[in-house]
Structure formats: structure tokens, C-alpha cells
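So that we are looking at the same thing, I have put the structure below in C-alpha cells.
A protein chain is absent from this complex, but the other protein chains hold their places.
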Amino acid sequence: MTRYTSATPDDRAEMLAAIGVDSVDELFEQIPEPLRLGRPLALPQGLSEAEVYERLAGLAERNADAEEQVCFVGAGMYDHYVPAIVDAITSRSEFLTPYTPYQPEISQGGLQVMFEFQTAMSELTGLPVSNAGLYEGPSSVASAGYLAMGATKRRRFVVSRGLHPHSRETLATYAQGYGAELVEVGLDGGLTDAAALAAAVDAETAAVFLQSPNFLGAVEDVEALGAAAKEHGALLVVACDPITLSVLKPPGEQGADIALGEGQPLGNRLDFGGPSFGFFCATEAQIRRMPGRIAGETEDVDGRRGFVLALQTREQHIRREKATNNICTAQALNALGAMVHLAWLGRHGFRELGELLARRTAYARERLAAVEGVELLHGAPVVREFAVALDAPVEAVLERCAERGIAAGYPLGREYPEHANGLLVAITERRTRAQIDALADALGAAVAAERGAFRSDSDQKAPLSEGAA
Amino acid sequence: MTRYTSATPDDRAEMLAAIGVDSVDELFEQIPEPLRLGRPLALPQGLSEAEVYERLAGLAERNADAEEQVCFVGAGMYDHYVPAIVDAITSRSEFLTPYTPYQPEISQGGLQVMFEFQTAMSELTGLPVSNAGLYEGPSSVASAGYLAMGATKRRRFVVSRGLHPHSRETLATYAQGYGAELVEVGLDGGLTDAAALAAAVDAETAAVFLQSPNFLGAVEDVEALGAAAKEHGALLVVACDPITLSVLKPPGEQGADIALGEGQPLGNRLDFGGPSFGFFCATEAQIRRMPGRIAGETEDVDGRRGFVLALQTREQHIRREKATNNICTAQALNALGAMVHLAWLGRHGFRELGELLARRTAYARERLAAVEGVELLHGAPVVREFAVALDAPVEAVLERCAERGIAAGYPLGREYPEHANGLLVAITERRTRAQIDALADALGAAVAAERGAFRSDSDQKAPLSEGAA
Amino acid sequence: MALTETPMQAERARTIYEKSKTGRRAAVLPEAEVPEAPLEELIPANLLRAEPAALPEIAEPEIVRHYNKLSRRNFDLDSGFYPLGSCTMKHNPRLNERVAALPGHARLHPAQDPRRAQGALELMWLLQESLSEICGLPHVSLQPSAGSHGELAGLLLTRAYHADRGETRTKVLAPDTSHGTNPASVTMAGYEVVKVATNERGGVEMDDLRAKIEEDPDQVACLMLTNPNTLGLFDENIEEIAALIHAAGGTLYYDGANLNAVMGHSRPGDMGFDIVHVNLHKSFSQPHGGGGPGAGPIAVSERIEPFLPRPQVVRREGDNGHGPFFDLDLERPKSIGRLRGFQGNFGVFVRSYAYILSLGADGLAEASATAVLNANYLKARLAAGRAGQRLPIAFDRHCMHEFVLSGKPMKKELGLVTLDLAKRLLDFGFHPPTVYFPLLVEEALMVEPTETETKESLDAFADAVEQILAEAESDPEIAKSAPYTTPVRRLDEVKATRRPVVRGEAQ
Partner (left out) sequence: MALTETPMQAERARTIYEKSKTGRRAAVLPEAEVPEAPLEELIPANLLRAEPAALPEIAEPEIVRHYNKLSRRNFDLDSGFYPLGSCTMKHNPRLNERVAALPGHARLHPAQDPRRAQGALELMWLLQESLSEICGLPHVSLQPSAGSHGELAGLLLTRAYHADRGETRTKVLAPDTSHGTNPASVTMAGYEVVKVATNERGGVEMDDLRAKIEEDPDQVACLMLTNPNTLGLFDENIEEIAALIHAAGGTLYYDGANLNAVMGHSRPGDMGFDIVHVNLHKSFSQPHGGGGPGAGPIAVSERIEPFLPRPQVVRREGDNGHGPFFDLDLERPKSIGRLRGFQGNFGVFVRSYAYILSLGADGLAEASATAVLNANYLKARLAAGRAGQRLPIAFDRHCMHEFVLSGKPMKKELGLVTLDLAKRLLDFGFHPPTVYFPLLVEEALMVEPTETETKESLDAFADAVEQILAEAESDPEIAKSAPYTTPVRRLDEVKATRRPVVRGEAQ
């Protein structure tokens, strides 16, 4: 009996007697002897709770988190304020500890939450069908690919370069398995190149993948871009940041067949990237091809309203190799967090949040553009994130800002070599005007310092001024 | 409608119509006009949740807490590790938000917790009756005084100087009200002066107040000291640190009529001094004079076991001016924290904790005594806290240790001028051997530095070497 | 087992001790890391405990289950409407729990040097300032741990104030509607209670007050009032009352349990009160915790200030360019002294200050306005139904934040006492109002909805009362045997006091 177990020596003796063996080892004899480990695992011995706490707190201290730094990094995950009621509700054992609601009579809480979540996501995206959530954003994109192949019997995806690099890469990974080909369409002035897109879509195209706002923060004209998909009978898949749906036209009203995205900005903490959740909405036509759990309304034998897992015939535990997706454990608790956050924001608060972000972002964009050595990378409309080009090496500038306690943004160079000096700056309602001003000052000082360093060091470093839009 | 309220303009209109008034102002007309404020309160306007969080987090950052400093300060409140299940349980709304359990049918949770808590405290103190908790330690001492006056019809308290200074002062404050006289008995070699005590107790003495371990950490021989009380028919009141009851003889077995104390070390965080709780146990004879709530066992109409508030006839809401105490709202949630902590420690863990503390404390005491310029203030037996005398000004030494991230202890000088250079050092299971060693090093270095400073500065400072035991 | 007996009803209550089994445990402790001397070498054997204290032996999963299951045997504010009069069961914002739990608050040692606790001391000072403005009195001590503790403090302050003037006074006046803590505090503070009658409008009976004062004005130390009082009514004569007491040389004490009615609308200091306690666990949203913790700060007038408890949080102006310094003033020569250890229930201060910051000036005023609106609406809704006849309002005028009904006709006409109604409400999923208080009102039912309730909840409650009264007209036995659906049904409270069993078996 060590941690979290209860069997005392007396218990053990009674239990072994009831089983009819002399020792627990006997029960393990079904494992062929050579396969029994026969030694302790090469792991440390267990620690007391206080020691584990100190150990983990010690590790946590070596991270610069958004409580410590002023965080302008976004790139798909954002430092929003998660209201206290989210934690209070998601930490209740009744939500925290149960399994997927296979016994609906004693799972009405979780099932109704799913139903409410579906309703909310359906409202946000303007599409009638929502599931109860997938793992996270990029893998949801890949699941949309699988759906599109099933729906169209085609194997070609046309993908905007504005789609999150992680989504594009994940889609490519999955495509190796289910066998699809990816065609990428570039950006122009921050937006998907419409002509190139139209040219790329053909009768073999299963789906067109867009993101709006795209990775560079620019709001795409989804409806215009989607026309090519409609024309060729391809599905239009739109990835979106749910927070921006507070002000942007819902993808469902722009012709999207599927709208999906990373759910973290809704009621989920940053957590170094997870757990969060993916949302996934579609047209009625796709309801029986949807991935993931879906709660549906029904009645009990006495006529009481209730909720159950609906359309389970799509799922792996019923349909096995013919399932529409392999997902089982998803991210129910994270979706609950989102639902509570959305309810807390409410109809008006959600809208106001979007407006606040758009305005502060406009302010920040203008403020930064006025800084010597900082230019806008594109001039397309944005909601809460925008890209600039620096006249200095980005990594060095970021380091200087970090020394002033500011995480200035996400460097674009690795994923967009054409923007080697690009920086993506994200705004949340936590970023005050004073912090934005401080960012502008820090960036200005850092760029100036690096230009100085560059001048005195110019034979060792590459030129810096390419690529600003 | 602002924060936390729900009445919309429509609601308001309907409600006012039902009441039959035109405005809420009309309802306030029962307040004479000159007494209506007629202006907004001179307070800031409300803030968003994120802003309140930032504001409070900003204040919190300006405190050096035990997460940041290595804390050897005790003096009645200790930096124990509070297991995570304590927070998980005490933060459940069902425990966090209800009122005192006046409706037992829907308060069985809280009532049973009280009953369990009473059982545990009774076991710890060796006395058959426990209440469900009082405000905190020192005011519990004062409540014992009130009980003793009622029980003995006498008005004189004999108080050991080893009783926590806050308890002595609180008792004195209350005594101004209920009219009692305090006689203090000094310490000798860290322990209550037995002869002086015996001499001080007389036929007018309502109670003798001891603390063990006393404020200097020394374990008193309660039984021997208490003889004088028994002899004169005074009540013996013993204050104790509940953690030390893991290894020390229960006061109930040493003749105490009342055992009480500060409950913080059990499952309660430091919280800059509160909220915590006071525990209060007594002999059967005092059951109808007890202060505070007491849960009792009973049955429902179907014979189910249940719990209710028992002996309410002692209490203010029934007995009013004849009540045994005025307490109403107490510290139920804090007592729950204690109960969960005790259950978690369990019979063996609690004992082991006491042993661990005694051993680490013995190590620390020896380690510090070996430091140049540090002497033991007394040699009496201790469990988890001990006193040393420094050969340098204590405040300056503490400041130097603080600069090294160590809160070295509690300075005795203000409350014990006879120990102007005394320092009280407390050990919890969080204080590792390495930290104790670091304390010894820091103290040694600080004392040495201050002696140097003193030598070069000797005409301005008072001599330092008085009073070491 | 009846098919409809719930698992909760079917499971006999067992204490955690009764779930204990020798050899089980939850905690694992760190290694000693130091020499493991036998205890007897460190502490004399005669001072040591012979056997480990009998605590439960139980593993962590079962501890969590035990208390989680117990929690479900509680009704709480988040379970539904909780109109417990005099208790101000308003919403408890979880933001406050979050900020209270920050390590800078939660792990701050109370003996920390003020130089390293500036944030905590500033917070306390800011709360003092806020309460001072809300109460209309210049000075605040945060020290008292609850309302009753504040009352005791107020009476000790009164005593010290008079003593300082060379006076000894022995009597404290309090209306017959006063809360039980008032007289209990009076006795504990060494005074004698003199009861003052209530007039037909629910206020202090002025003639009686005058008579009680005139009996022996020099003995009148204090008058303790709640305003609005426990009937939920504002005493319109408060200015005259204050004048009378002050003329006699007494202090006027304000039991702030009902402050939630008047925040931002009227201030005790402006009414003439000298000393006020504020229940942070009522008006300022500290969760009640099933019976605490709370805090009962007091606000006082200039003349009472010198006597405030020690220590007092003060703001010292910084010199030569330094910002202000927040300190604990331990001197205070005329102070009544300490009322407790350290500085008070700091964690409660954090929550209440967060609440004040959240609502702000307008929010506080609107909270009170809505509390008053809700109470009057519910009163009107009830009066319009059967309750109008069976459970009439005790004093029929606009109330403030709460109101008191009398079950006298219900008892007479239907044979139902207030307790029956209360118990039957449990089956409808409501917490009943306060019953049998104030004592003045026969079969009293004291209803305080608070501002955080919706109109829908008020309507549903009124409907439930209506339904219970209707049901009782045809079959009063239903309510008399209620409740049916609770984890236990009606409990024998008399037995628990006659033959008290106040602790269980420990293994």
C-alpha cells in the first residue's frame, strides 16, 4: 500500500484467499517469465506531496510566463483573461473526473454542456451543426480533410498559405496516411492570392482551406475566395479564431461548408500549448460525416427532457473501421471552459470584446508603424493581430525586448522565409494602452540598438531590409 | 444592472408596478431626507475582473511570502504544507457558500464535518467535549476566561508569561469588559516559574492559563504546574499548538479543564494572520458552558442517522444576554480545512509529522547553537520551535538574512524586553536540512557582519551581549 | 429499499472515522534528512503521548469521496435561492477567491516585517478608507473577526471612552427586535441589557426609549441599533434617537448586519452613530463557509478613535521623495488593546476589497437599490397570493432589503407552523427564510432575497409558497411531514440536546 491505494496487509490476505492464490505474483504468472521485468523501474522513489510541489514549482519558475512578461505573442494562442468562474466550474469533480458520458442518466450535466456548447459554436460560425469538440486546432483541420475526402471522393486539397503553418503541416502529415495531395496558394499583400487560388481549384479538389483572419492577422474575403470551391464542387473549409467571430461575418454566411479552429482563446489558459480544444461546425449535409461526439436532445420514459450522445453510428466504438474519424477521448473539459467563458461574456460582452480588440489593435498598429525601423508588413484589415517588418534581426530585437519584460511577438522568419524580418503582434484585452506604448518604445530602442550593432558588425551579418510590404 | 445583479429595465418596470411605486427612490423615502447621501460615494468606479485581478496581483507582489522567502517564522502560525485536497474540498461551493447550518435536513454535510472535527480535536486534546471552532487562538483564550468566570464565579486569572503575547493581551482586553484581574507569572530557563505560579494561585483564582509548548517553544510540565490550580479549585486552561499534540501528552491527560489554541497549523494557510480558527475543548463538566457551535448526533423520523446543532440553549440566538458567549459566525470552513488535513495525515502520518519536526528542530537547534555569536536562549525541551540569543542587533541580522531570501525568525525583543536579542526559530516539514544549513550560514554571516559594523560604530549603538540564557 | 429512496437517503451516514481501517494512510512525509533520535531523547518521556492520536486511517481517494459526498448533502448558495433573512446570502464572486489565493497573500506570514508586507498593509489601509467612506465615519479598525466580535469591540470602546472621561456606566439599551449577539455581547462586555420596545411602525418606541433613558441617564452607556432593523424597516426617528442618546452621554452603536440595504444611499455616521460594525461576510461578499470565516471591521467617530484596538494599520507619508509607508501602529496608549492575534482576517479583507473594487461607487449603490427592489417585489408578490392572508407582513409598509411575515394566521387556520412551511420548501429546492426571528413577531418568517437574485427566482419562490399553502388547504399533513426528498428527513433536535452525543467513536 503506497500512494492512493488502500489494500492493507489484512485486506491483501483476505483477497488472495478469496481468489485462491498465495501471492499477487502468482497472478502475474500469466506473463511469460522472460517478459517479467524482475527489477525495479529505473526511476526515483516516490516523493512526498510537498516535495513534488517544490520540484514542479522549481521547474515552473524557470519559465517566463505571461504573469511575469507582458505578452504580445499570439500565433493561434492568446493571453486572454480567463474569468475566475471558469476555474471554479471546471475544477468541480463532477466535471473534472467522469469519463465520456456513456451512461446518460447520470451524465446529464456533461451532456447538456455539450449541447449548449454546440449551440454556441453554431451561433458563432453561422453553421447549423457543431460537434462537442476535437483535440485542438490543426488536427481539426486535418479531420476536415478526411471528411472532405469522404464527402467528395476526391483527394486534392487547395490550401492558402495564410492557414496556420501548424495546420498546414498537420494536414500534410495526415495526408500521408489517408492519401491526399496538397497544393499551396500564396499570399499577396497579406491576403490569399485570389487569382492563384481560382487557378488551383479543379474538379479533383476535395476542399479549399482558408483561414480568416489568416496567420498574418489579415481578414480574408472568404466569400469571394470561396467562389472557386463552389464552382468545382469542393468543400470550403474555413479556420478561424473564435474571438474574432465576435465582429466578423460568420463563415457559414460566407459559404463555408466547414468552420473550425483552435478553441484556446475561449476560456482556456495558454498551458504552453495545451490542452485546449478544436471546434468543428458544418452544414446539415455533413451531419453524418462529422468527427467527434455530438450531444442530442431527447426524452426519458416519463417525458422529461434529456440529452444523449447522438449519431453514435458515425463513431469508432460502433462503426470501427468505417467510422468517420478515430477520435475517442477529446477535450470535453476545455469545451466546458469555453462555454462558461462565452456565457460570461454574453451576447453584448462578446461583441464589446471584439470591438475593444479591434480598436486597441488599430492603435497598436498605428503606434508601431510610427516607430523608426518598424514598418507594416501588410495593410490588410486586421482584428487582433498584425504583422510588422523590422529593420533589424528579429531574434536579437526580441531578446532585447525580453530583457525589458516584454514578449514582443512571434517571429515569422522560420515559417515565412519571405518575411525573414517579420514579427506578428497580438493584442488581448489584458494589453493596456500603456503596455502597447511600452512595446513601441522597447521595439524602437531595440531596433535602433541592433542597427547600431549591425553597422559596427556589418561584415558578419546579412542585410536586413528585404521583404517589408 | 451592474455587477452580479440581474434586474433589467423591463424587470424593474414590472417589479415597480407590482410594488405600486414609480421608482426605487420612492422605496428609499423611508430614510429621512437629510440622511440620504445624495451624492455618489467617494470611491472609484468599478473595474473589470481582469483589472481587479491585476490590481490585487500588483499588491500581492509587494509582499515577501513564504513561496519567495524561506520562512523560519512561527510565533503561532506556521508555514506547513497544506495538501491540495484541502483546497479542492474547501473550495466546493457546497462548503464555501452556505450559512451556518440552521436547516439540518439540507446541511448534513457541514454538520457531519463539525461532528468529525469535534471528534478529532477531542482525540488530540484528550478532552471529551469540543466545539466546532471559534475565531482564532487568542480570542479563544479570552473566551475560556469568560467560561471560567461563569463556572467558578471568581474574577482572577493567573497567567504564565509563556502564554502567547497576543493571547495575554487579548485576555486583558476582554477582562476590561467582563471584569477580571490578571496576574502574570514569569519564566525561568524558558519555563513557567513553578514556585511563582503556586504562590500566585489562590481561592479567588478563576483559572490558570498555561501554554505548552510555550511562546519560547519550551514544553511545559502542565501536570506539575496545574497542581496549584486543582488545589484551589481554579480551572486549568492550556493553550497548545495542535501540531505538537502529535507527540505531546494530551492536556486532558495532564489535568487540563480546557485545552484550546490557534488552529492555523492544521490545514490553513498563513493568510497574513487569518482567517484561521480557534479550537476549544473541555471536560464533560463544562459542556453547557461551552462557547460556539456544537454539532450533535441524532435521528430523523425514519430512523436515519443525522446531525444537528446541539445544545443551542447555550447560544446567543436562543439565550441572548444569558448566552455563554456572543459568537455567531465562526470559522467553519477553516475547521473543515483542519479536518481534511488531519484525515490526510491520519493516525500515523500525524505522529510521523511530529517526530519529523522534533528531529529537524533538534538538528536546527544544535546547528544554530554551534554558530559563532548565536547561543541558545533556553535549554528546555522543544518540539518545533526554539529560541536563540544573538550577539548582534536582531533587526539588523534579520534584514541581512532577508536579503539572502531567508526569513530567519521572530524577534522577541518587543514582547520580551528581557530577551532584547532573542530570536524565535520555527521548523515545519517544508524546511529541509539544506535550508536549515543555509539559515545557520546566513545567521553566522549576519551576526559577524553586524559585530563588525558595531565595532566600527560602537558609540552610536547600545551594547549587545545582555540576556542570553 | 423503496424504489424511490435515493442512493443518498439509502446510505447510512458514516463518519470518516467509521471508514477508517488500520494500516491505511494518505500522507507520505518527506525523509527526515537528520539523525533519527528516539523522541524520548529529545523530550522527557512523561511529557510525551503514549499512543498516536486516534485519527482516521484512510487513503486519499476515499477522503476526497467522503467529503465530496458530504458536500452534496449541503444546500448552498449555488444550489438555488437562499433568502435567509439577516444573512445577506448574495453571490460570492469567484474572482475574490482567486485573488485571495495568490501566494503573495495566502503564504504571507503575519509576522512579516512591514517593509516586506507593504502590499498587504496598503490593501488593509485601502479597505479601511473604503469602509470609512461607506460608513461615513473617519476611522476604521479591521481587527474584529465577525459581527459579534465587532459588537464586543464597540462596547469595550464605549467603556474605554467613558472611563477616559472618568465615567462608569452600566446599561446598554437595545430594542426587542435586536439580534441575539447584541445582548450576548452586552453581557460579555460587563454591561446590563435594557430592552426597548418597538412601535407600531416597527421602529423604536420613542416613549419607551425616553423612559428607559430617563430612569438613569448617567448609567446609559450605549444604544445598539440595527438600521434598517431586523424587520427590514428604516427607523425614521433615528435623528431624534441619536440626539437623545448623545444628550445622555451614551454612544450609539450600529449593528451593520443590514448595511446591504443602504450602501451609497445613507451612512450610519451621518445618522449619528459613533461605532459601526460591518459584516464583510454579508454586504461585502465574503462566502459564509457554512458558518464562517467572516470579519467584522468597525468604523468609529473621532472621539472613539483613540481607543481603537492595537495594532492599527497606518499610512505614514514618505519623506524626501519616498512614497508612503504603510505600518502597523502598536503604540496607541489609550487603545483597548488586542481583540485577537495578529492583524485580523486578512484573507477576508482581500476578498472584500476586490468586491469593492469590482463594484465601485455606483455598483455598491445599485446593489443596495436592487436589494431593496427585490425585497419589496417579493413582498408584493407574496401579498398578492394566499400568503397575503395566511402569512401577512408583520409591519405593513415598504421594507428595505428584507421583510418579516407572520405565520400566525397560517397556524391558526391551517394548523401549519412556520417550521412546516420551511421544511416543505426544501422539497421545492429552496432554502427557507429565517424562521422565528425576530422574536417580536409570532411565527416569524424573515425573507431577504438580496440583489443578486433574478426576478424569475423571486417569482418561483412566491409560486412555491402559494402552492404549499394551497396544498395545505386540502391536506396539511403533507407539509407537516415534510421534507421527503432531502438526504435525511426531519431530525430530532431535542434528543441531540437532552442527551448530547458530540463526538464519535475514534476507531
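Going in written order, the chains are labelled A, B and C, and every chain counts its residues from 1.
Criterion: contacts are C-beta pairs under 8 Å (C-beta built on N, C-alpha and C of every residue); 3 or more make two chains touch, one makes a residue touch a chain.
In this text the structure is predicted, and so the values were computed from the model without any measurement.
Trainee: What shown chains does the left-out chain touch?
Mentor: A, B, C
Trainee: Quick one: say which of A:15, A:203, A:285 or A:370 touches the chain that got left out.
Mentor: Per the contact definition at the top, the residue touching the missing chain is A:15.
Trainee: Among C:11, C:41, C:167 or C:329, choose the residue that contacts the chain missing from this document, as touch is defined above.
Mentor: Final answer for the missing-chain contact: C:11.
Trainee: Considering the whole complex, which of A:101, A:162 or A:190 touches the chain not shown?
Mentor: Residue touching the chain left out of view: A:101.
Trainee: So which of A:230, A:249 or A:404 would be touching the chain we can't see?
Mentor: Of the listed residues, the one touching the omitted chain is A:249.
Trainee: What residues on chain B make contact with the chain left out of this view?
Mentor: Per the touch rule, chain B residues meeting the hidden chain are 1-6, 8-11, 46-51, 83-85, 87-88, 93.
Trainee: Name every residue on chain C in touch with the hidden partner chain.
Mentor: 2-8, 10-11, 19, 21, 59-62, 64-65, 68-69, 72, 78-80, 91, 93-94, 427-429, 452-454, 456, 478, 484-485
As a working rule, only the chains that are shown with their structure count from here on.
Trainee: Which chain has its C-alpha centroid at the greatest distance from the C-alpha centroid of chain C?
Mentor: A
Trainee: For chain A versus chain C, what separation do you get between their C-alpha means, in angstrom?
Mentor: Whole-Å distance between the two chain centres: 46.
Trainee: How many Å are there between the centre of chain B and the centre of chain C, using C-alpha atoms for each centre?
Mentor: About 20 Å separates the centre of chain B from that of chain C.
Trainee: Measuring from the mean C-alpha position of chain A to the mean C-alpha position of chain B, what distance in angstrom results?
Mentor: Centre separation, chain A to chain B: 47 Å.
Trainee: Give me the residues of chain B that touch two or more other chains.
Mentor: Where chain B meets two or more other chains at a single residue, that happens at 49, 53, 57, 67, 83, 88, 91-93, 429.
Trainee: Residues of chain C that touch two or more other chains: which are they?
Mentor: 24-25, 27-30, 58, 60, 64, 68, 93, 95, 97-98, in rising order.
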